[in-house]
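Missing here: one protein chain of the complex. Every other protein chain is in place.
Letters A and B name the chains as they come in the text, with residue numbers starting at 1 for each one.
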Amino acid sequence: MAAIKTHANPFKPSLGSRLLWLGVLVYLIYAVVTLDIGWDRFILGLEQGGRLVDRLFPPNFNRWEILLSDLIESLQIAIIASVFGIVISLFVGLMAARNLMPNIISIPVRVFIALCRTFHPVIIAILFVKAVGFGALAGILTLIVASVGFIAKLFAEAIEEISFKQVEAIRATGASFASTILFGVLPQVFSRFIGFSIYQLDSNLRNSTMVGIVGAGGLGGTLFAAFQRFDYDFVTAILLTIIALILVGEALSNLVRRIFQ
Amino acid sequence: MSALEIRGLNHAYVASKPILHDINIAINEPGIIAIIGPSGTGKSTLLRCINRLIQPSSGSIIFQEADIARVQGRSLRELRRQIGMVFQEYNLVERLSVLENVLTGRLGYMSAWNAWRRKFKPEDIDRAFELLDFVGLSDFAMQRADSLSGGQRQRVGIARALMQAPRILLADEPTSSLDPKTSVEIMELLKTLATDRGIPTLVNIHDVNLARRYAQRMIGMSGGKVVYDGAPSGITDDHLKTIYGGESWLQ
Partner (left out) sequence: MNSSSASISTKTGGNPKWQRFTAAERTARYMVYLVVLAAFFASLRTVEIIPEFLYDAPEQLADMFTRMWPMDFASYPTTIHGAMLDTLHIATLGTLLSLLLAIPLALLNARNIVQSLWLNWIAKFFLVSSRSVNSLIWALLFVAIFGPGVLAGVLAVALRSVGFVGKLFSEALEEVNMGTVEALKATGASPASVLLKAYWPQAKPAFYSVVLFRWDINVRESAVLGLVGAGGIGVVLNDAMNLFQWPKVAMALTAIFVVVLLIELLVVNVRKRLI
């Protein structure tokens, strides 16, 4: 990225970037003309925005019991999903590594991981809500899928970058396949696996406050309902709770990261 | 009966380009057997065929009354654990401690479940300390392997191979990544093992003088074939010319 470049003539205007900016300009005009953005609504909205801000404050914490129980549910979803997701990813990641597994295993597993990654968690949540009903279970399943999509992919990539010489040496001692993984592969990638897991725990915490929007439990459902009832001072209270949760989560994951450094 | 007998061994990744061609070697005696030859002549492939890190195309390798080229699964691993291997670039698991690296030599003797719990037998742990003492690294047992120098790492590699209680030892260019003084020390160590502990040791080496100094038998390879097999004293400049080609380097 920050490689030091030598410029033959640093002030020569680049044709490529000019074309790019021209393209962007043309696109902007095209998009704004064709899309139904509605400038009158934009102007109207600015006034509306002022009124909304008035109604957002002061935050209303009167219904703190609901808030607290939702917060706890979000936490439960994030924690359970992370633990399952991390454990599953460990195995799925190993199976997806092309340098350890034959194609017949690694290719289907990689397709599975790609499927887990492609859809936004909220879409996966919709499907699970239809399958297992409203509530925390759908949220947990959703975030397990999201965790596998993230950790297993990066873990498999990390395994593919290991030094195979160390693996060969362990194989030469007559170690079984499982022992070879334990002593030849895992020591090389374990700290990175921990790093991915901590990141995903943090990210699950954020998403656990979102999946509720489609009925998969946690703070999101109450937030969405409050919006629909124009209950804006309660909205602020929920938003502040979410932000606090995210900040605490970030601080904690930084702490854990330092411990495992 | 020989400790190891290689019969008619061939190996080729692509059928038209054989790496090893009809290798026949019998190892009966303890001591260092040096395999010399230019780079790319199949010395490493030969050693890796012996413990089946590479599956040879044809031929047989008789060890402990079994044909290593044929066995599979558990029986392969049981043969493999009796063959120690020392690598050119040491191949230690860098993030594990020195002691753990030595203990990995026992993995062939324990279940994966015990390996997972790192439940090594107390006598294995004692033995690991003894071996570290033998190679002169007792003080480094708890350090991570990547904090050691090259010579020290190779000693750990040798201790790991010994931990397997091997019947034969394979050393793939054990000194090529080391400076001349350390190389001599490592060869001395291998010599001690090969003669005092009576372990036949096959050493790939491209330093002819080092090979002459320590080996009791030399095998010259060229183009995937054995072109000399006999006492070090029997190697002449003519042999070396056949093995390495050219002669200007001999002067």
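Basically, a contact is a pair of C-beta atoms (placed from the backbone, for glycine too) under 8 Å apart; a residue touches a chain by one contact, two chains touch by 3 or more.
The structure presented is a predicted model; accordingly, all values stated were derived computationally and were not measured.
Only one residue from B:E29, B:D126, B:D179 or B:D237 touches the chain missing from this view: B:D126. Contact with the chain not shown here comes from a single listed residue; of A:I126, A:L154, A:A175 or A:A237, that residue is A:I126.
Take chain A: the residues that touch the chain left off the picture are 1-2, 4-5, 7, 10-11, 17, 24, 27-28, 31-32, 35-38, 41-42, 44-45, 48-49, 52, 72-73, 75-77, 79-80, 83, 90, 114, 118-120, 122-123, 126-128, 130-133, 135-137, 140-141, 186-187, 190, 206-207, 209-210, 213-214, 220, 223-224, 227, 230, 232, 239, 242-243, 246-247, 256, 259-260.
The rule we apply is simple: only the chains that are shown with their structure count from here on.
Centre-to-centre separation between chain A and chain B, using Cα means, comes to 48 Å.
By the touch criterion given at the top, residues 163, 165-166, 168-176, 178-180, 182-184, 187-188, 190-191 of chain A touch chain B in their complex. Touching chain A in their complex are the following residues of chain B: 51, 53, 74, 77-85, 87, 89, 91-96, 100, 104-112, 115-116, 157, 160-161, 163-164.
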